[in-house]
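Take this structure, written in structure tokens, and hold onto it; I'll ask about it next.
One protein chain omitted, others in place.
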Amino acid sequence: MIGNKVFQLHVPEPQCRPGDTPDFSGFVVPEAGAAARPPVDVDAENIHNLAYDIIRVTDDEGRAVGPWAGSLTDEEALKGLRDMMTVRSFDARMLMAQRQGKTSFYMQALGEEAVSCAFQAALSPGDMNFPTYRQQGLLVTAGYPLETMMNQIYSNSADPLLGRQLPIMYSSKEKGFFSISGNLGTQFIQAVGWAMASAIAGDSKIAAGWIGDGATAESDFHSALVFASTFRAPVILNIVNNQWAISTFQGIARGKAATFASRGLGFGIPALRVDGNDFLAVHAVAKWAAERAHLGHGATLIEHVTYRAGPHSTSDDPSGYRPKTEAADWPLGDPLERLKKHLIAQGIWSEERHAQAQAEIDSDIIATQKRAEKNGTLHDGPHPSPKDMFDDVFANPPAHLIRQRQEAGI
Amino acid sequence: MIGNKVFQLHVPEPQCRPGDTPDFSGFVVPEAGAAARPPVDVDAENIHNLAYDIIRVTDDEGRAVGPWAGSLTDEEALKGLRDMMTVRSFDARMLMAQRQGKTSFYMQALGEEAVSCAFQAALSPGDMNFPTYRQQGLLVTAGYPLETMMNQIYSNSADPLLGRQLPIMYSSKEKGFFSISGNLGTQFIQAVGWAMASAIAGDSKIAAGWIGDGATAESDFHSALVFASTFRAPVILNIVNNQWAISTFQGIARGKAATFASRGLGFGIPALRVDGNDFLAVHAVAKWAAERAHLGHGATLIEHVTYRAGPHSTSDDPSGYRPKTEAADWPLGDPLERLKKHLIAQGIWSEERHAQAQAEIDSDIIATQKRAEKNGTLHDGPHPSPKDMFDDVFANPPAHLIRQRQEAGI
Amino acid sequence: MARMTMIEAIRDAQDICMERDDKVVVFGQDVGYFGGVFRCTKGLQEKYGPQRCFDTPINESGIVGAAIGMGAYGLRPCVEIQFADYMYPAYDQIVSEAARLRHRSNKDFIAPLTIRMPTGGGIFGGQTHSQSPEALFAHVSGLKTVIPSNPYDAKGMLIASIEDDDPVIYLEPKRLYNGPFDGHHEAAITPWSKHELGEVPEGHYTVPLGSAAIRRAGSDVTVLAYGTMVHVALAAAEETGVDAEVIDLRSIVPLDLETIKASVEKTGRCVIVHEATRTCGFGAELAALVAHHCFYSLEAPMVRVTGYDTPYPHAHEWDYFPGPARVGKALLHVMETE
Partner (left out) sequence: MARMTMIEAIRDAQDICMERDDKVVVFGQDVGYFGGVFRCTKGLQEKYGPQRCFDTPINESGIVGAAIGMGAYGLRPCVEIQFADYMYPAYDQIVSEAARLRHRSNKDFIAPLTIRMPTGGGIFGGQTHSQSPEALFAHVSGLKTVIPSNPYDAKGMLIASIEDDDPVIYLEPKRLYNGPFDGHHEAAITPWSKHELGEVPEGHYTVPLGSAAIRRAGSDVTVLAYGTMVHVALAAAEETGVDAEVIDLRSIVPLDLETIKASVEKTGRCVIVHEATRTCGFGAELAALVAHHCFYSLEAPMVRVTGYDTPYPHAHEWDYFPGPARVGKALLHVMETE
């Protein structure tokens, strides 16, 4: 080529690769309780710093400290722990079910359970999430039946989506959980549209958009921010920064910026970073943003700083691109352990009760799984009718689909 | 609908509509010379303020003041005036030609000539612009023949683009002017790609992307910033904020943000706002950004604050959506008048020389137009062969295109 | 009854839908205060306020994506893409989202959108203001795609589209906005007020999506066309004297195959006309269907008269445009072959 090497392409690289010792020494963990809690009607310009900070509530001793503490009752916090434990146990069972060939695919939320469980606890009935594939915690927290989730995963005869969708691509209007799409990013602007509709209708419901760190690079991230900014939609825009997008580290999507949250500032949208492994912090920030939306101040962007402790999906093997022990070294710890410690510090929980709860949850899930499997698994037992394939493409089947169904002999 | 009016959709409105008296009292014009000039290797974080300020060099008396002054020699400044006068005169003739039915369409740069003329003067041969349809100043400044431009506008027998493209959709690799697309925004990321290629090749050439205020809402604005940020591409990303996007005022695209420039900050890309009607300021900022790129510090985002004084295109009538006299009241004045005043204040120009230059330019353009019209106009005289339509769809015509050409009888 | 242009008919349809149902909202680039670059939404913001008719940022994916969210909420958005050539940035939202939503969620969420877009050439708009992308929608399961050819249908079909619970792509042949253009570009423009289909009933009525209209009965050859090409085909029939049966498909998905079959079975010959590029255009589907369903009736090879497989040219618009001369030649040709 040209030869006289003047420019060089800069290609970001993570600090560690397989074989290296994980190194998070550059990752600054701000003190819990240190971040200020601005009034909910604050202008974005006045809280730039929160886009670079990390709001934390639970300290190393498990105490809830600082101005963001206190958003949850004891009962709510206990439910939060139970929800997270449920998600983790459910994930473990379904991962195994996939390995056993009972379904084709699975995706865990391992290590990031607090984000969706705490967030959902801050919403009101009627609010609508536009989730990605890693927000099963929203459904679990909202009380969607685990058995129905399993039926979907198994594409069995009781699958509410009739075997049409890939496992974990749930949909529940009733529980405020928008149908998951396989195409990254598309749902972020849809959340804004839903919130705009709520405003047009003079309603009081809010929407929540969800996107991964990697997917912020998608163009619909921009569409969402533009529309949310212009129309001041009552929406909470969540970025789940779990450090990885399949094999690429967050630096590929983030580039030269210090944080993902800071992307909101150029839209005049308040942007807050929160410790995504701190249940209390996520809940407090979500409540703040919900209140802000409810009072008509429009959108908030939240970056949840967490870590994807498992593989991307059952099709992935992270040992090919990151050190095996990186998850264990993640400086924000494990969300379940942290909330458990907090509850014990509060005197409302104990190791014994925890062990007992764990056993209950596990056996519940095993029982549920047995029930679900009575409805069939992907390759065995009862399953939806192939004729379902032709239904609901349109509200009423047009002639060409009727012909095709006849051709298929079903 | 729901009835109990809680939320309301916020729809931004400009301050004035037809019939209103234009009101720019809210538009703060910073003092010329006041903005600091940071070193070119500065980090974006340290110059946030420049994304909200307006860098200005030429003061009301026509003096060049402050740290950004002095980037041009007298000769360069004189050439700049001449280039701008040429663009304006050219635009006026071509607008008339369109009205006379000699072509189908035209777009002026009226009021924003400084942006592209001053910018091009800061580039080096081999650098590549990815312009929109309103950067004819780049071509004029680079010395592209006006007659060739006219031939393109007329789609005549000497049209370098063989009548394929809408008028003003020029292309000149030689003059560093990428082929214009009708689809907004697409070229912004292409500019980044070109710059990445220059870096991959170890070259020293830089690219410049161009986009309008309205088109920043397009998704490829985001693609461009993401890629420029991640790969630190040697590119200058220009936003021409001329206040209007056809009938919508800039508030529709900008939303709740204070400025378009601030969008760069969330990508760690230095973002500067410049008085787009101040030739000296645009040139100085462009030079700064070019030097920054040359030294390997990557991308710069520049918001040129200007005003689209004419209609969007010959298909548009702005009296339907904005006060007729708004352009005259625009607080940053007219770029030609301002540079002229500066040159007179410098003692290197005079009203007489100006009038004479104007007469020369006008008569030159008339003469050029006569020559161009010898090659035909859209509906009259010689024109490209219809067979050109079938060429260059591919490098070598495939069988089906040869068949279709035969079918067409050409 | 009133005489209307297609623009007025389209505006009227939206007005009626907004009046009857406050869930109907209208938005897009320049559609609010200004009333649209083609004026198809003129007066709607004034009448219904900026919350029901508004300007959006220039982001087609945002427009359709927001409309999908609104549809999921329960509104009924009717959005404008300024030119069909600019729908590509929205294509992902249209194909992967709007078209799939009902099916993938088992009716939990639906996308009752209407996406209007001016289509086709004939206005010296060059390659990015002239395209006819209907085939790119027709191939996508879950979308309805319709193309009116006159004010009467424009209004009735737009009301039907807005009231439809499925996403409908509503293509507006921009060359027909002001008159029934038959391809004779050198002639003076005929206004809709001189055309019987410029008669538009007041108030609410619908033209069902999926039914074709026979614009000219004939026995020699069936011409399948839609949008501007209907008028071109009629002119070609007149000028050649071929007794063509000209079918205005109006809707390409769903398609009125019965009307097509009945006609081809009668005539035994078929010419297919569209302005879009030929390869894999909707004419290919029509030819495939006719070849399959009317195999035993066909007496001569079908001919497709279409835009060439090149970008839409500026200077050579009339060489590219499938005008009456090209269609007429095809009519004579299929009459000669057998």
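In this document, chain identifiers A, B and C correspond to the written order of the chains, with residue numbering beginning at 1 in each.
Rule of thumb we're sticking to: a residue touches a chain if its C-beta (ideal position, glycine included) is under 8 Å from a C-beta of that chain, and two chains touch if they have at least 3 such contacts.
Because the structure is a prediction, the values reported are computed rather than measured.
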Item checked: In the full complex, displayed partners of the excluded chain -> A, B, C
Check: With respect to the chain omitted from the figure, which of B:A109, B:M169 or B:I246 is a touching residue?
Finding: B:M169
Checklist line | Listed residues B:D220, B:D275, B:D316 or B:D334, member touching the removed chain | finding: B:D220
Item checked: Hidden-chain contact residue, picked from the options B:L161, B:A217 or B:I361 -> B:L161
Check: In terms of residues, what is the contact footprint of the unshown chain on chain B?
Finding: 128, 130, 160-162, 164-165, 169, 171-173, 178-179, 181-183, 186, 189-201, 207, 219-220, 222-224, 226-227, 230, 391-395, 398-400
Check: For chain A, which residues lie in contact with the unshown chain of the complex?
Finding: 1, 8-9, 11, 13, 17, 104-105, 155, 159, 162-167, 169, 181-185, 214-215, 217-220, 245-248, 252-253, 255, 315-316, 320-321, 378, 383-384, 386, 388-390, 393, 400-401, 404-405, 408, 410
Next item on the list: Just the residue numbers, please: which parts of chain C touch the chain that's not shown?
Entry: 61, 85, 88-89, 91-92, 95-96, 100, 103-104, 127-128, 135-136, 138-142, 253, 276-277, 279-285, 287-288, 290-293, 295, 298, 300-304, 308-311
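Keep in mind that, in the parts below, only the chains that are shown with their structure count from here on.
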Item checked: Length of the line joining the C-alpha centres of chain A and chain B, rounded to whole Å -> 42
Next item on the list: Two or more other chains in contact with one residue: find those residues in chain A.
Entry: 196, 198-201, 219-220, 222-223, 226, 230
Next item on the list: Name the residues of chain C that each touch 2 or more other chains.
Entry: 51, 56-57, 59, 61-62, 89
